[in-house]
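One protein chain is absent from this view; the other protein chains keep their places.
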Amino acid sequence: MNAIPSSGAIDCDIHPSVPSIDALLPYMADHWRDTIVQRGVHELETIAYPKNAPLTARPDWRPEKGLPASTLAAVQSQALDPFATSIAICNCLYGVQLLMSEDMAAAFANAVNSWMATEFLDRDPRLRASIVIPTQNVEMAVAEIERWADDKRFVSVLMLVMDENPLGRRLYWPIYAAAAKHGMPICVHAGSAYKHPVTSVGWPSYYSEDYAAQSPAFHNMVSSFICEGVFAKYPDLKVVLAESGFTWLPAHLWRLTKFWRGLRAEIPWVDRTPTEIARDHFRLTLQPVDAPPDAKAFETLMEHMGSDEMLLFSTDYPHHQFDGDAVLPVGLSPELARKIMVDNPKNTYPRLQ
Amino acid sequence: MPKYVVAPVEDIPPGGRKLVEVRGRPIVIFNLDGEFFGMLDRCPHQGGSLCEGHLVGLVEASQPGEYKFSRQNEIVRCPWHGWEFDIRTGQSMCEPDRIKATQYDVDVAPGDAVSEGPYVAETFDVTIEEKYVVVEV
Partner (left out) sequence: MNIQVLNRPSDSAKNKAKMAIADCDIHPSPKSMEIEIYPFLEKRWQDYLESYGFIYRQGFPNGPAFPKGQPDAARRDSYPPNGAKPGADLDFMRAQHLDPNNVQLGILNPLKSGQGLQNGDFAGAYCRAVNHWQIAEWTSKEPRLKASVMVPFEDGVTSAKEIDHWAGDPNFAQVLLLSRTAEPLGQRKYWPIYEAACRANLPVGIHAFGYGGTPVTGGGWPSFYIEEMVGHAENTQSLLASMVFEGVFERFPTLKVILIEAGFAWLPALKWRLDKIWERNRAEIPHVTRPPSELIREHVWLTTQPMEEPEPKEQLLDTIGWIGWDKLLFATDYPHWDFDDPARALPVKIDKATKEDFFLNNALDLFGLR
């Protein structure tokens, strides 16, 4: 791909997979290691990415045996090398946030982070990761962040876009305080803890609806962060919206800003337009691009975005969002490509610098 | 700019308001504790009549969860979409630097000064003993 700058792209969203629950056992305390085996605790794969569904992995990224993206070799040869990627940020989607027991969730979160550090970060200097946290218990989540904060290869904190409460709510703020303190953005990724019906109008019949519902979930999440005043409280915090589709953002901000002008007094700490707040604090990963393969449409959408600093390059490996190496949208200028692939990620993740 | 006599002051008691028309413009006059302020009666958003809006206080916050309340009844909310305007300055509360209701200078003049001129009061009978609200348009 001739668009890649010589310094190499920074891929802000790849998904190494936990190959099996057994792979996590070595990283767990005795009690948990024993319990998981003794109780027959199942794999924490989730319905957000059914194992063999077409979106979950591109056919050429599916191995003969085992899960896609579950070995270092696969990640290197499929995600990093073909795109001349200099740095890739790993967002592990093992379903830790779905568990009901906070204690079990905390154990799994720590095991996943330890596994990531040892199996991936230790073995390829190009790799970075988001800290997986047990959102079921905010104190435990903060403790997990503190545990990894000194390891600069952990560059952000991972949350799912749909959890038990809208993510802007105050109960989650200690997480944001910890992230801001340590110079890490929050990476809010598509997916649900499935504590509520995955669409806001009830449980769907089809996976297709679940995946469609991720987009409106991001819109609501943006509203929540802004209206609750998270950025008034944490002015240095940035939030990365990963795998959101991003083309929905301008229309959503038009709507949110319009309502805010008349309802300002309900949320008086929002002292400038939601559009301005969003441009300062939200960043969005590139894949998937919810737009037609049309250079003119893409150019118009970028005008509507009103900022060339918001997009972050990503492949969303191994999810099937594009074919071959056609990861960049048609019509992207080399200047904008460079911003998306290098400058914007560096400016979003302080620990990359 | 010419000054127009629009009402005797007792027509607009403190806390009250009156809608007048001057040179084809609908103007709402507010009395805040004896001081008079005038605004074009069209919200800069979609033209809603500010005269029909309710008066509210100013709600500010220096941090989330804080609701600092002051200046009761000095802010008018457009009856349509609820945009808030500071009656004293015309500024909107949402974007005070960018969005404003058009303001007019309003004064009070005694009857004897008014009858001498140069005030315009075409259909007015003015008496020397009264005081009058005067708008500059």
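Per-chain residue numbering starts at 1, and chain names A and B are given in the order in which the chains are listed.
In this section, a residue touches a chain if its C-beta (ideal position, glycine included) is under 8 Å from a C-beta of that chain, and two chains touch if they have at least 3 such contacts.
Source: prediction; values computed, not measured.
K.L.:
Looking at A:A141, A:A217 or A:M310, which residue reaches the missing chain?
P.N.:
Only one of A:A141, A:A217 or A:M310 touches the chain omitted from view, namely A:A217.
K.L.:
In the complete assembly, which of B:P14, B:G47 or B:P110 touches the absent chain?
P.N.:
Once the missing chain is taken into account, the touching residue is B:G47.
K.L.:
Which residue, A:A69, A:L256, A:I277 or A:L352, contacts the hidden chain when the whole complex is considered?
P.N.:
Here the residue in touch with the unshown chain is A:L256.
K.L.:
Among B:P26, B:G57 or B:P96, which residue is in contact with the omitted chain in the full complex?
P.N.:
The missing chain is touched by B:P26.
K.L.:
Since one chain has been left out of the picture, which residues of subunit B touch it in the full complex?
P.N.:
6-8, 18-21, 26, 41-42, 46-49, 52-54, 77, 79-82, 123-125
K.L.:
If the hidden chain were put back, which residues of subunit A would touch it?
P.N.:
Its contact residues with the unshown chain are 53-55, 161-169, 192, 195-209, 211-213, 215-217, 219-221, 223-224, 227-228, 245, 247-248, 250-252, 254-260, 262-263, 266-267, 275, 288, 290-292, 297, 300, 303-304, 320.
As a convention for this text, only the chains that are shown with their structure count from here on.
K.L.:
How big is the gap, in whole Å, between where the Cα atoms of subunit A centre and where those of subunit B centre?
P.N.:
Subunit A and subunit B have C-alpha centres separated by 51 Å.
K.L.:
Quick check: in the complex, which residue numbers of subunit A touch subunit B?
P.N.:
Touching subunit B: residues 170, 228-230, 232-233, 260-265, 268-269, 272-273 of subunit A.
K.L.:
Would you pull the subunit B residues touching subunit A in the complex into a rising list?
P.N.:
Listed in rising order, the residues of subunit B that touch subunit A are 45, 56, 59-68, 78, 81-84, 92-95.
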